[in-house]
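Starting off with a structure, shown below.
Complex shown without one protein chain; remaining protein chains in place.
Here the chain labels run A and B in written order, and each chain numbers its own residues starting at 1.
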Amino acid sequence: MRLLPFDYATRNLGRSPGRLVLAVLGSALVVLLVIASAAFVRGMGSSLSLPEENSNVIFLGAGSEESVERSEVSTRAAEVVATLPSVRTRLGERYVSPEVHIALAIRTEESQVEGRLTPVRGVRPTAYLVHSQVHIVGGRTPTPGADELMVGGLVGGQLGVDASRLALGKTLLIDGRPWSIVGHFRAPHTVMDAEIWMALTDLQVVGQRDDLSCVVVTLDPALGDFTDAEVLAAQRLDLELTAMREVDYYGALARFYAPIRAMVLVTASLIALGGILGGLNTMVAAFAARVREVGTLQVLGYPRRAIILSFVQESVIVAATGALIAGVVGKLLLDGIAVRFSMGAFGLVVDAPVLAIGIAAGIILGIVGALPPTLRCMKLPVGQALRG
Amino acid sequence: MSLIECRQLTKKYTRGDNEIIPLDELDLSIEAGAFLALMGPSGSGKTTLLNLIAGIDRPTAGELRVEGTDIARLSRSKLARWRSTHIGYIFQLYHLVPVLTAYENVELPLLIQPISRKERHARVAQALELAGIADRHDHYPRQLSGGQEQRVAIARSLVTDPPILLADEPTGDLDRASSKAILELLLRLNTELGKTLIIVTHDPTTTHYAKETLHLEKGRLVSEAPPALAAEVKSAGDGRGERDA
Partner (left out) sequence: MRGLIMFSVLMATFAFAGCTTKDSAPKPGGAAGGVSSGLPDGIMLSSAPADAKPLGEVKKSAKKGDKVTFVARVGGTKHPFVDGRATMIVIDSSLAACDALEDDDCATPWDYCCEPRESKTANSATVQIVGDDGKPLALSLKGQGGIEELVTITVVGVVTEKNDEGLMVVNASGVHVKKG
């Protein structure tokens, strides 16, 4: 096909720098929005989904399948669960993690306002075996009885405070009582990243309870499967337990939040549509000023397709530039930002697929934005276009 | 056979109930090497005729052969290709592409021809030379005067070496001195290069250069300018030509 040179498109963009800047920023804004919503959906989704190979089972109090924070499991039940033959064992350690989960109002020392409700998990050392996604990135694990705690990577965002307030050695107040931060951990793309962890017995004291919220065990696929856990729960009615795959537990949560995700997607698409329409308007004006040029090019022998392609090129260059800016800004500013929601927080995830969605949205924006005004422009007979 | 043959050539526009007939059963033969001045009041169908010959518009009825080709029968894309080698079109308002230099504007029609970069360069340089604007090859349209812009436009119409040049009021927007220079340039193209030239004009001085002058009125050829028209042409002739609607 006989095409217009590529720099015909690029040079035309330089015609009115003001409009060019506006167009680039406009599409950057639209794409940033798409990236933000994709990052939201992806962040929420990944915090509630676990790797396929996860073979953890959560034992919850019967009837508390939906919420670990409402669940009660007796210490005796935990002891029985620990004897399940199919539990994984390594170097003599059994992968059994009795846990207490309570949402507590937490505030920093400097803060005067009432603390924010933050998920706190009381654990034994086996928790670090069972929850292999948790990595200690600074300091150490809290010692029982020493009023110590450890914070996850998203706790700052969850509390709405700067990371410096959560440095090692700093103090957090629970019910007015000071707890010192002795460790930092990360568990990216999981709900744990927004949690505070302390010794199991300490949290039992704080929460004034002597039972547990749940027992999480890792099964050894060579020794048995989830059915064994289910049979145990079914046979031991006296323990009042329910066994759930950890994957299913978070899957149910994810389904619970699906409407929020749908809402975010719908809102984002509406705003993006508005952006496209606004962009269309600018394009119509910009291209209408060039009907005579289109006529001239046709008189010179250029086929319509070549002219359409060149105009679309122009618009895609603009939108893709905007998309690149949005991608960089999104990666730098949005990635990892904590979004609070009822059960803690999750981090926005701006990763390759999200960026790809953003860039794709930019390119679509460019094409969809350019085609209608271009085609409208082309519909005019050449003779009339020249008179225009 | 003539280079351009019009038989009963008719162009009609219908808008609701009323019909506009810019060209009404026109018979016209133009020989190769002609230099034809086409005059007539505004709205008499001059541009319409040029556009038909250039294959920009299609006739409603009648026959139009250029070099023996019935161009009304060509598909749109064939027509575009045919036009790019047979017709050079010069506009009153030059229609240069503002973001391209003089050189690049002239090069534009060649980019769709299957020729080497080297040959392209040679032909652009030659066309600029012929049009007497080679020294301004790297200027942008906004850096050129009207007369210089029209020279670039003429170079652009020449660069594909078409046998036919069509000019729609090429001096209509120019002062007297520039008009004269442009007309002299066009005359040279006719005499030295043998281009067939059809110029639509309001400027009576054009007729001094042309070998032949035809008058159009209401879509028909009239043998001579009626007195009223002659007066109008005269008053319009000094300086700026009247622009089409």
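In this section, contacts are C-beta pairs under 8 Å (C-beta built on N, C-alpha and C of every residue); 3 or more make two chains touch, one makes a residue touch a chain.
What you see is a predicted model; the values in this text were computed from it and never measured.
Shown chains touched by the hidden one, complex as a whole: A. Of the candidate positions A:22, A:105, A:223 or A:266, contact with the unshown chain belongs to A:266. If you put the hidden chain back, the residue from A:65, A:335 or A:351 that touches it is A:65. Interface note for the absent chain: among A:91, A:237 or A:352, the touching residue is A:237.
The residue from A:137, A:223 or A:258 that touches the chain not shown here is A:258. Against the chain not displayed here, chain A makes contact via residues 38, 41, 62-63, 65, 227, 230-231, 234-238, 240, 242, 258, 261-262, 265-266, 269.
Here is the rule we use: only the chains that are shown with their structure count from here on.
A straight line joining the Cα centres of chain A and chain B is 64 Å long.
The residues of chain A lying in touch with chain B in their complex are 2, 4-5, 8, 11-12, 14-15, 292-293, 295-304, 306, 381-383, 386-387. Touching chain A in their complex are the following residues of chain B: 47-48, 51, 54, 56-57, 76-77, 80-81, 83-85, 89, 91, 95, 97-100, 108-109, 111-112, 156, 160, 244.
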